[in-house]
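Here we show just some of the chains, and they stay where they sit in the whole.
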Amino acid sequence: MSNPIRIGIVTVSDRASLGVYQDLGGPAISDLLHEILSCNFETVAKIIPDEQPLIESTLKELCDVEKCCLVVTTGGTGPAKRDVTPEATEAVCDKILDGFGEQMRAISLKIVPTAILSRQIAGIRGSTLIINLPGKPSAIRDCLLAVFPAVPYCIDLIDGPFLTTHESIVVAFRPKKK
Amino acid sequence: MSNPIRIGIVTVSDRASLGVYQDLGGPAISDLLHEILSCNFETVAKIIPDEQPLIESTLKELCDVEKCCLVVTTGGTGPAKRDVTPEATEAVCDKILDGFGEQMRAISLKIVPTAILSRQIAGIRGSTLIINLPGKPSAIRDCLLAVFPAVPYCIDLIDGPFLTTHESIVVAFRPKKK
């Protein structure tokens, strides 16, 4: 039996990392991934403060050392001074995929007009797809479900493992070979 | 009574700054802000040519010296060589909020297909939100009304003053505290 696919989850929050606030975002992502994915996988979870160098080193570790094919962050994407998750993500990525941020904001905008304040992005580092999600569990769900149909094929294209989904939750789209 | 909230308005136009063309954009923004806002505020208006260093220094002055919590520009966002307002805005901002440009273009696209030519952006400099608007008064109105529901909360998040609106025109959205 093959090794499980590895997926990183990074909660970026000053308060959660100090323990003064319970991390709700990380467990929400983990639960949702278990709902979505039908393949064998395990998660590697981190809770860190809103410090750009630390976010960058955590992302690099999850990509390069822990060999996660997907890393999902929660928190730190707003306009406030301490919000630096997109900056850290951009700094460690080879390519930015603007379509993820656009679609996540478009989906969130149907729910709250403040969706335009979110700077969440996604990008590629080596063979890893990194996706920023918002901090709030309900927004995490809306955003990740919106983009997930494209995630397995994206990971195929960057030479990652073959992800499969529970089709009642998410139908993974893979174009027919040319 | 507290000091009025300060809002900068910058008309960027070679012709308007030379006086060969009446500035319609600046007054349109001022009128619209008076329609929208129910709090005590005053505007600081500038009319300058399409010169990137001058746009940058004007934006910095309105943010850092005039202590405006919001600066709105009009003009200079197209593809022409002299259009450099977004470049100047990006140069002085700490963070860019892509959602503003996306939403303003999406709204304008329902009216004119050339909306995709607009490069208007928004960003944060310190405790100031800077928003680029188009040059045409009707497009100014469409764009500013589209994004304004998110503006007061954005200014809360960057430690600015508490803006209130006339709810018949714009309902300011503030999420409930976590």
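We just call them A and B in the order they show up, numbering each chain from 1.
The rule is simple: a residue touches a chain if its C-beta (ideal position, glycine included) is under 8 Å from a C-beta of that chain, and two chains touch if they have at least 3 such contacts.
No experiment lies behind these values; they were computed from the predicted model shown.
The complete homomeric complex described by this structure file contains 3 copies, of which 2 appear in the displayed model.
Keep this in mind: only the chains that are shown with their structure count from here on.
Averaged C-alpha coordinates put the centre of chain A at 31 Å from the centre of chain B. Interface residues of chain B facing chain A in the complex, by the touch rule stated above, are 94-100, 102-103, 106, 124, 129, 147, 149-150, 153-154, 157-159, 173, 175, 178. Against chain B, in their complex, chain A makes its touches with residues 78-81, 83, 87, 98, 101-102, 105-106, 109, 112-119, 136.
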